[in-house]
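There's a structure below that I have some questions on.
The complex appears here without one of its protein chains, the remainder shown in place.
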Amino acid sequence: MTPRLGLVLGALRADQQADRVVPPSGFTAQLTSFTAGAMAFLAVFALALSLASGRLAERWEATLKDTATIRISASDDQIAVQTAAVLAVLETTPGIASARALSMDEQRALLAPWFGPDLPLDALPLPQLIELTETPLGDLDTEGLRLRLAAEAPGAVLDDHTRWREPLVRAADRLRLLGLASIVLILGAMAAMITLATQAALAANAQVIEVLRLVGAQDSYIARAFVRRFSLRALIGAAAGTSLGLLAVTLLPGVEPAGAFLTGLGFQGVTWLWPLMIPPLSAVVAFGATRAATLHALGRLS
Amino acid sequence: MTPRLGLVLGALRADQQADRVVPPSGFTAQLTSFTAGAMAFLAVFALALSLASGRLAERWEATLKDTATIRISASDDQIAVQTAAVLAVLETTPGIASARALSMDEQRALLAPWFGPDLPLDALPLPQLIELTETPLGDLDTEGLRLRLAAEAPGAVLDDHTRWREPLVRAADRLRLLGLASIVLILGAMAAMITLATQAALAANAQVIEVLRLVGAQDSYIARAFVRRFSLRALIGAAAGTSLGLLAVTLLPGVEPAGAFLTGLGFQGVTWLWPLMIPPLSAVVAFGATRAATLHALGRLS
Amino acid sequence: MITFNEAAYSYGGGELLADMSFRLLPGSFHFLTGPSGSGKTTLLKLCYGALLPTAGSVAVFDNDTRLLDRDAIAKTRQRIGVVHQDCQFLDHLTLAENVALPLSVSGRNMAEELANVADLVSWVGLSGQQFSRPPALSGGERQRAALARALILSPDVILADEPTGNVDWEMSLRLLRLLVELNKMGKTIVIATHDLNLIRTVKSQVPTRVLRIAKRRVQLAGADL
Partner (left out) sequence: MITFNEAAYSYGGGELLADMSFRLLPGSFHFLTGPSGSGKTTLLKLCYGALLPTAGSVAVFDNDTRLLDRDAIAKTRQRIGVVHQDCQFLDHLTLAENVALPLSVSGRNMAEELANVADLVSWVGLSGQQFSRPPALSGGERQRAALARALILSPDVILADEPTGNVDWEMSLRLLRLLVELNKMGKTIVIATHDLNLIRTVKSQVPTRVLRIAKRRVQLAGADL
């Protein structure tokens, strides 16, 4: 063994001695582990909810694409004129990203569910459909557009029926936020509980601190032992809670992949990395909470 | 003061004395209140989520009504024959509650978004639409029906496009269950934490118990003081947590009433009674947990 | 009052106390002595049911302690005043409240007994400290408070473990005078101590017997004291 290694081992051993001065288990220690575990479990669920809602919102948003349709019904010779007029109006309307007249084939595809694929469209006085996409800002003034269309192209009707999905997207977004907010809340509650548990442990171990003080222990010596003990417990608890949470989320029966709402709460792809951050995050929270509590208590018991 | 009243007051006073033997505050006591509060807060959210999901599921279910459509495209003379054949097939298909051919007017209304209200439908070789309703059992064998229709009425196409909403309903149901499961989980975690907090308090107060034993206190005397102290704290904490939770739920901005997904998480009507049950429930949980922990500890410290 | 019948005690290793047979008669005054670690505290704990003999039996008020459940032992303790060697209190209550604690525990009417509490506290010289919390008391003050608490229920038996280890000689004599008076009123008293001067002083005032623990046995000490 080189002298350097001996030094390192010596330091480790000294730290082990420092750790031993904190009474081994005890209910406050169990409480810390359990609190961290339960909170981590809940955090995994909140995270899963939030991620699933996020995916949902994105999917709905993708389907919606901020589109609306304008339908122009007129006599055959008028149709082309009014289509041009409508396109011109749309050109100068703020809030519209693009507008496009649909081709016959596209319209046929749209109508297929109703008439079957063999519809003799040419024989029909079909209206012309114009698909328009709003800018992401969503500052399209629907009522103003209706008025202008009525003036310029009397046969044109604005149909933004696809908007009904918008509240869905907003709701999904909200759900995602709610999930994230719960995570913050849960971590906050965990920090508070671990702080209180630490302080309870310190209060229960007031005699230990008094004895250590009596034999000349410095703050750092005392704090080190307590902080390490509690961060470690929180880390272990959170790891256990996270594992259980992941197991529970995975075991929850998933909706079939085609399901439009929730694809199941499960984690997918890189989102797996998120729950794995919970234990170290809990340990950091516990470290901070314990350290603050310990130093505060040491100040108080001086 | 009648003698009886004096007796009652005396007993009360004796109980107050018994309560005093437990050191007043302390971090474990705060921990109990805080744990109960945080858990009650989370429970309110889980409850709100569960109730909102339930409402959502009901609404979607109502919209969906388990319907599907059959479209019959054929030459004018074949249409009536095939319609009759399809209706006959549907009559003998298990899982179908009712089937009905749509009238021209109904079909016109359906097509209005595409062609405008003035479509000369009579001039068109329109397919006939048949709307069918499944039994609530949902045991319709779609593939079997498709095969039979192909044999009996070659122009008939089964379109169960409305089914896309079914996963939505199932997801909402799942969300409701998830909410209820979280409540059970949260209450369980609360019971565990309160048990541990009580045991931590008892361990921290081992000397109190020893002194009481020394001067001849019976188990009931010691248990009473501790159990009351902790149930009361849990009740207060849970009441505070519930109030805060209700406040937060109420303050969450609601989606406009027309919103299809969440009507906001808020409680409506009699559902307000549910969250109000959380504090007494927490107190009962705390009472049981504390009592068990105390009697167990008294046995151990005998 | 208390009868040892071939009782023995061991903490798990060898026997600490063996083959003890003696009776503490009502109204008797006993000293218990022996070197540090010989088992004085252990013997007293056997007397009030905090420990149960590992062989033989100990009977308190004619009840075998091994046959009593926790609540029955609690009831018994309300008739025995104990002064612990390391006096323990409820640190959040005042000295007076601590002295009155046995009253509350046994369900007595506090209002009627307040005068007694004040009398006792002043006899042990703590009137000035009656509203202090135990952590703010000196070592000797705590010992005197423990004695007051042991006497408040006017128990039939008083067991005191080194009650004067931390007080000066004058205060020791004052406390002993109180115990001698109680003994004259018929109380049974056992005091564990290693202070031979104390034993000699009391011997000159009341008939006392000295139990000496030596070589795991309890012997009646001879005339050398």
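For reference, chains read A, B and C in written order, and residue numbers begin at 1 within each chain.
Just so it is clear, a residue touches a chain if its C-beta (ideal position, glycine included) is under 8 Å from a C-beta of that chain, and two chains touch if they have at least 3 such contacts.
The structure displayed is predicted, hence computed values, not measured ones.
Trainee: Which chains here touch the chain that is missing from view?
Mentor: A, C
Trainee: Among C:Glu6, C:Asp69, C:Asp86 or C:Glu181, exactly one should touch the missing chain; which is it?
Mentor: C:Asp86
Trainee: Which parts of chain C are in contact with the chain that was left out?
Mentor: Chain C touches the missing chain through residues 11, 34-37, 40-41, 85-86, 129, 136, 138-141, 144, 161-162, 165-171, 194, 196.
Trainee: To test your reading of the contact rule: which positions on chain A touch the chain that is missing from view?
Mentor: Where chain A meets the chain not shown: residues 10, 14, 17-18, 20-21, 23-24, 207-208, 210-221, 298, 302.
The rule is short, and it goes like this: only the chains that are shown with their structure count from here on.
Trainee: Building nodes from the protein chains and edges from chain pairs that touch, which of line, ring, star, complete or other describes the result?
Mentor: Looks like a simple chain-to-chain line, open at both ends.
Trainee: Looking across all chain pairs, point out the one with the most C-beta pairs in contact.
Mentor: A-B
Trainee: Which chain maximises the distance between its CA centroid and that of chain C?
Mentor: Between chain C and the rest, the longest centre separation is with A.
Trainee: Please report how many Å separate the Cα centroid of chain A from that of chain B, as a whole number.
Mentor: 21
Trainee: Determine the centre-to-centre distance between chain A and chain C, using the mean Cα coordinates as centres, and give it in whole Å.
Mentor: Using C-alpha averages as centres, the distance is 67 Å.
Trainee: Considering chain B alone, which of its residues make contact with at least two other chains?
Mentor: none
Trainee: Which residues belonging to chain C are in contact with no fewer than two other chains?
Mentor: Correct list: empty.
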